[in-house]
Structures are given as structure tokens and as C-alpha cells.
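All protein chains but one are shown at their positions in the complex.
Let's turn to subunit A:
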Amino acid sequence: MAIRFIILTLLFLSSCTIPSLSLYEDQVGLMDWHQQYIGKVKHAVFHTQKTGRKRVVVSTEENVIASLDLRHGEIFWRHVLGINDVVDGIDIALGKYVITLSSDGSTLRAWNLPDGQMVWESFLRGSKHSKPLLLVPTNLKVDKDSLILVSSKGCLHAVSSIDGEILWTRDFAAESVEVQQVIQLDESDQIYVVGYAGSSQFHAYQINAMNGELLNHETAAFSGGFVGDVALVSSDTLVTLDTTRSILVTVSFKNRKIAFQETHLSNLGEDSSGMVEILPSSLTGMFTVKINNYKLFIRLTSEDKLEVVHKVDHETVVSDALVFSEGKEAFAVVEHGGSKVDITVKPGQDWNNNLVQESIEMDHQRGLVHKVFINNYLRTDRSHGFRALIVMEDHSLLLVQQGKIVWNREDALASIIDVTTSELPVEKEGVSVAKVEHSLFEWLKGHMLKLKGTLMLASPEDVAAIQAIRLKSSEKSKMTRDHNGFRKLLIVLTKARKIFALHSGDGRVVWSLLLHKSEACDSPTELNLYQWQTPHHHAMDENPSVLVVGRCGVSSKAPAILSFVDTYTGKELNSFDLVHSAVQVMPLPFTDSTEQRLHLLVDDDRRIHLYPKTSEAISIFQQEFSNIYWYSVEADNGIIKGHAVKSKCAGEVLDDFCFETRVLWSIIFPMESEKIIAAVSRKQNEVVHTQAKVTSEQDVMYKYISKNLLFVATVAPKASGHIGSADPDEAWLVVYLIDTITGRILHRMTHHGAQGPVHAVLSENWVVYHYFNLRAHRYEMSVTEIYDQSRAENKDVLKLVLGKHNLTAPVSSYSRPEITTKSQTYFFTHSVKAVAVTSTAKGITSKQLLIGTIGDQVLALDKRFLDPRRSINPTQAEKEEGIIPLADSLPIIPQSYVTHSLKVEGLRGILTVPAKLESTTLVFAYGVDLFYTRLAPSRTYDSLTEDFSYALLLLTIVALVAAIFVTWVLSEKKELREKWR
């Protein structure tokens, strides 16, 4: 009895006392890792003054501005701008401010160079779009201030670099002049502004930069017209192309006169057919023209003649000119030669002379060089050395100095498109005895230390030792499968067409692969990742592999490309350029004898193609022929269609793997009142443990669990913009739950005065969605649960417990069961970037919603808070069931942020993967940063926690044994005494 009582108390206590999902500060980094990236670098400015640490300031395609340490490539500071806030240019002013121009030339910001604090922000207005240009002249200084010239939106602005005040503005849009170039004249405070009006009128303005006074204005017409970029070859000459793209036009505007000079490309001995383009560069007396697949360096001779200096293939990259010591200029040329990259630094204007020539070995997985920036430094012998910052095709950033790669950054990981996971290889058998003995000693020592830690007796060295032991003992970075399924490979596909395998233990890159590009397809788009082969039962010798599906071109009719990648070795097994397109890819729930998953590719003619193309696959497919259904969402037309397979393709070429389809049903939303903004379905691999839910009244509710459920949200077209663009009266949000086999609308609900964006997650029998309520002006989250009414009479709990219910009776997707829904809505404080739900191996563990908030944090919210049965005064029975009293808003508990005090900047997606251990789920959040952690939504009830003190357990057992003997002796004595009495 007593033992039972103890067990009961223990159970009760353990369920109460263990803190909910939260972390102690010293546990950071045990189960999680965080990596910071910046993205593909667009601009780079070096800051290498003698004092202070050398740094380079970069802006990237992910709208990041960052200051990097030139020695190691680490991030000093970094800011992620808004999604629409694309950086147009960066520079350094006054030697202490980083100036950025962004948002199509409308926002100018200054950041403090040492710490990245924003100093000022200025908004530039203008009426018309024009090329945004940022110029920070070095010589335009008044007292301690210096001018920043910005040409954007048809205007030229002069901005003070101290406080961002706009000193003067000159509007060129009024004269319909589109500014092409702002040129600073040496040794004077005058600037030239040149531009076109229309396509043939050339304008040159001479302006006093100090006050914006117009000194001179010249204009001239050129009959041929202008097109494309201009290349400035000297302070008063520029080169551009005429509209036929076959004539180079040299425009000189010196001495207040504009003169045109035409040079046929064919006169330079070049074939001008094809795509001719002038590349923007800042070399003096020289410019680059790209013709088809080669590049020409053309020089302007002293007699104003053009001559070809050099001809290279199009993979060669040229840097901007760098001015070093006493006005000397240099630029870098990077050429590819096999596995090597040749970097040549040449003095300006002199092609045949080389300042530096280096050749570095380059990993071919990095692809081609895309950009190069150079910087000089003084060697110890007072000569000039050069370092080059190279941006590669795979978005990585390398610093090259003295023929060596000093550091590199894998910045493709800032632009993850798709993620999947792969198991690691199984560990080979065999453990040595010595190892066990050694580890036993270590184990004891470790536990002694841990005990010290728990008793708060540990010295700082001990604490450090405990941390080190914890990190080591977890064996989290081993390259083999573990018992709990915590170690996995995260296979990520990035915008750079590069696939990385990250180890889930510490986030290191195990392998990376730049996807092979074929002749026909040099820039595939719309890449996606699918599990192709995940061997577990049979075919254990096969390595798992993933399928990458891409599109060769922009339009949806473009042919698809397939690529198969082995996830253990990172080798591309195979790749195909298909003849048909792929607008939709459907992994089927069938695998063949080698555990290759069958996939269907839907092309733009609504035909489906079966992969892999084997006879076995086709025989499996033929068996399931009539059971294959899918849907397509055409958001632009407001149509959702259901499809089924009809017959084999009837074409001239007999293709066994091609099938015609038919439309089974379609739902057409009225275009004038509803616009589809979100469509979410259940995760295909989700596991549901039980179909029934026993309520407190001993009642059974049957969950309506269907894999074919689709959640669709539509909004009023007027309210499809941002918040603030629509009135509550003209905004509504309609949500639907649709069965994708029959096209039946199971549930429809209208939220008046609500608008998007909608983020939703569908799991088991419930859907949770987040939207904006315009009336309350707050975000809301709604939950809808669906229950099957047709089985409601089957209510006997006893039968359910004994397994004598009819739940095992086959369920047909064609049946139309009666369903009921329960809904409830709560306020939620933050904007949301992504929503996901935890998933566990068997679906027993309760669920948590993972909400990526606007602050780039990930919040774990118990599903219990989003229970439609919450009421203001729950009965005692309901309380016991775990129903929380109703509140109008969802709680935000700081300890339940899974990212704790870290940010996943630019958060885009959250992936959850079940571990083998039922209580645990693995979470990977990605954006510009990556974050990975392990979560136990109902705590780790099936394993001991990491900080479980075995030593204390041993101590207790010893104490108990001792107590038994003591009591034994005592009781014997007592009995003896009693007998004597």
C-alpha cells in the first residue's frame, strides 16, 4: 500500500515539478546551434585605415548590410533590411559612416562603422523612376561635413553626411531627362550630370555641387538613339550603344560642347550579331563590352579612337578600378583555367603590365567567379600588395591574398529554398574493452563533477569541464545513426543551385554539391527537393537519395530537369533534361523494391509522367491506377480542380510512362469577391496515434482524419494588399476545408473585417490559421477542429479500451460522412512569418505550434491553448482533462521561445522532423540565419534528461540499503528486548 502511495506521489510530483519546455542559460548550445549568414554579396567597400581593425562592408542580395572582419571573415555587425528594401549602393563617408541607398533610391541611411548603429535616415522623394546612383565624392568637403550625391527618382539630391539633411535637390524629371551618370570632376566642386531625354536626346549639366547651382546645360540629339548602360571612360567622355546595338557611340562633352563619334563594332573586327551589352565599369580609358559569350576590352586612344585591347571568354570577371598611392589605378581580372583561377592585377590603362599575378586552386563545387573586389595594402617593404574579395557562383565569399584563400563564407545558406532530411549510415559493430573501461572512469568522473555542479560546489574550472564533458558526451556530431534518431543530415537546397548536407548535431557542412548545369539549361529556376529513396526495410545497402526538380527557364511551359543526389556521398547520381515541363510534382505513397519512391510529374498540358521509368514502377502504378487523385490550385484564376488518371497518352511516340488525366471536380471562386491567398494541406508523412478523443464526460469524439484535406483561404480582392489599405467594411476572409477526392466543401466560414496574410497549418483533424482582424486591429488565430459524426453512436469507451470498436473497419475516401466542426478564435500579438507544428514518430506526444514571429524568433505554443473547447469556467472534469480557462488572447511566455535569445534573421520557414524517440521532435528554422534545436513538447517522458544525476540516484540507493540494515539491526535488538521482557 505504502509503495503504491509512494509511486503515486512520485508520479504526481514528477508531473508537476519538472519545468515546462524551457532552457537554463548554461544549456544553450547543447541541443541547438545557430549560424549567421549574409547572402550573395552585391557591393563591397573596404575600410582599411591604419588604426582599428580592418573590415569590409558589404551589401547582399538578401538585403543585408554587414561589416566583416577582413582577417577571419566574421561578422562584426549586420542589419537585415525589409523585403522590399533592396540595397542599390553602399559607400563610406567621412571615414566613419557607412552610407546605404535602398528602396529604389528612396531611402538613404548612414550607419556608424564601428558598431552598426544607424546614425541618420533620410527619405528622398521624386516623381519618376530612374536608375539609383550613389556617389560619395572625397573632395567635396565643407568644414567637417562632406556631401553625398544621390540620383534617384528623376532627381539629384545633395545630402549632408553628418546628419542626413538634404542640402539641395535638382529635379531632372521635369525636363524628362533620365540621369545616367553623375560625374565628379577632379579638383573642383563641380559635377557633371549626364542623361537622356527620350532615347535620342543627350543632356549634360554642369552643376556646382556646393549649392546645386546650374552652371551650364548642353544638349544634343543623336539620331541613332541610345540603349543600355553607359561606360565612363574619362571625366568628360562616355561610351554607349545605339539602338541597333551594333554601333558604339563615344560621347564627349568637354569644353561645353557635345560631340558624338560612332564606331561600328564590325570595324573593330568583331561580329556584332547577337546580344551586345556594355558592362558598367569604372576603368579609366577603358570599358568592357559583352558580345554573346565573350568579352571585349576596348580602349579609348588619345586620338579618341577605339581599339580592342583584349578578348576573353564571358566567364572572365573584372573588378572596379582601385585608386592607390598618388592617383595610380589598378584593377583585377579573374580568369578561369581548369580547376584554377587566375587573378591578375593590372595597372590602369596598361593592359600588358601585371602588378600581381596569382593562381589559386579553386574547388570546382564553387562554380564560376561572379564578382571581384580589390583592395590594396602596404607590405612591410613599403610595396603595394593586393587582396581580392571574390564572390563565386555558389554565393560563397572568399578573400584571396598572396595566392591563398584566407577565409571563405558559405553564404548560399542564407537563401535556402527547400529542406529535407536524411538518415545517417548505421554504425558498424564492434566496441573495444579498453574504450569501455576508459569511458567508465570518465563517466564516474563526469558524474562527480555534475554532482558538484548540482550542489553548487563547482569552481569555474569545474563548470567549464562540465560543459566540455556535456558537449563531448552527447556524441552529437558523430557521422552515424543514433538510437534516438537525433542525428540526421539536413539536406538543404539553396538559390545558388547548391545543395548542402548539414549535420544536425553541430550544423557543419558534411558535403556540398553545385548542381550540374547542362548546355541546354544554364540557369534552372523553381528548384525543389523531394525524398527519392529512403531505404530502411529492404535495400539496406542502397544509399538514400534525394530528387531535385527544376525548370529550365522562366515560363511554366519550360522543360523540367531532374537530378538525383546521393545523400551519403553528395554525388550526383544522375541527371536528366526532360522534354516535358513539370508544374507539379507528386510523391506517391508507393515505393518499389529498391525503396525508390514513385513520383508523378504533371506537365502544363495536364498529362502526368511517372518516375522512375522502370517496368516495376509501372506495374505498381497500374495496380493503384484508380486510386490516384490530386488537386491543383490556380490562385490567379481562383479555381481549384481535382484530377484523376484517365488513360495512357495517345501520341505518335508511345510512352508507357505518360498518362492522360481528367478533371473530376472544380471549385470556382467568384473573382470579384474572393481571391485565393493561401492553400495548405496536411503533411503527407504525418502520423496520427488515435482517431478518438475521450472527453471528460466519458464521451467519445471521433476525429475526422483524412489525408485529403485542403485548407483554402480567400480574401476580398480590395483587401489583398497590406494592412491599412482597406476598410473593415470592404474586407473579409473566407476559409474553406475541402476534401480533395470528391471536391466536397466540408466547412466554410467567413470572418468579416479580416484580411491576410494568412498563415495556416493543418494537422490531424484541426487547422490553425493566423490573419489580421481590421475591426479590432489585432492579429487573430483561429482553430477549427473537425469531428466525424457518422461514428458518433459508437460511443462505448469500454469497447474502445478493449479494442472491440469498429475503428478498424475500412474507411473510404469516397464516403461522405457527417461531420461537425468546432471553432474558436484568439488574439495573437505579433505578425507571423511562418507557422509549423511539431511532429513526432508515433503521434502520441501532444502538439505544439511553432510560430515564427516578426521579430525573427520562433515561439512554441501548446496546442492546448488553441482548443475550441476552452470555456470561461471549465468544469472540474474539464480541468482534469487539461482544458485551460478561456482568455481572449494567446499567452506569449518568453521561456517558450525555442530560439531563446537568438534571432533567425529573415526567417522564412520552419521544418519539423520526428526523432525516433517519441517525445522528441527536431526543429530547423531557416532564413538568412539557420537555427536547429530539439524539442520535447510534452517533456522527455520516455528518457532521462541530460542533466539527470545518476550519482544522486546511486547515493540514494546506497542510503536506502544502509537504512535497511540499520532498521534490521534495530528491529532485531528490539525484538530481543521484547523477548527478555
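Operating definition for what follows: contacts are C-beta pairs under 8 Å (C-beta built on N, C-alpha and C of every residue); 3 or more make two chains touch, one makes a residue touch a chain; residues count from 1.
Please note the rule applied: contacts and distances are computed from a predicted model.
Asker: Looking at UniProt, which of "EamA domain-containing protein", "AP-3 complex subunit beta", "GMPAA guanyltransferase" or "Tubulin delta chain" names the chain we cannot see?
Answerer: Of the names offered in "EamA domain-containing protein", "AP-3 complex subunit beta", "GMPAA guanyltransferase" or "Tubulin delta chain", the one UniProt assigns to the missing chain is "EamA domain-containing protein".
Asker: Which of these, A:V193, A:L774, A:L866 or A:V923, touches the one chain of the complex that we don't see?
Answerer: Selected residue, touching the omitted chain: A:L774.
Asker: Which listed residue (A:E25, A:D381 or A:D636) would be found touching the missing chain in the intact complex?
Answerer: Of all options in A:E25, A:D381 or A:D636, contact with the hidden chain holds for A:E25.
Asker: Can you say which of A:N267, A:S725, A:S846 or A:T945 touches the chain missing from this structure?
Answerer: From the options A:N267, A:S725, A:S846 or A:T945, the contact with the absent chain belongs to A:S725.
Asker: Kindly state which of the options A:Q402, A:T829, A:S846 or A:T945 is in contact with the chain not pictured.
Answerer: Within the whole complex, the residue contacting the unshown chain is A:T829.
Asker: Can you work out which residue in A:P280, A:G385, A:P717 or A:G855 touches the chain that's missing from view?
Answerer: Answer from the full complex: A:G855 touches the omitted chain.
Asker: For the chain that got dropped from the picture, name the residues of subunit A it touches.
Answerer: 2, 6, 9-10, 13-14, 17, 19, 22-26, 28, 77, 79, 81-85, 106, 109, 112, 114-123, 125, 163-166, 454-456, 722-725, 727, 757, 772, 774, 776-779, 829-831, 833, 853-857, 889, 892, 894-895, 897, 900-901, 903, 952-953, 956, 959-960, 963-964, 967-968, 970-972, 974-975, 979
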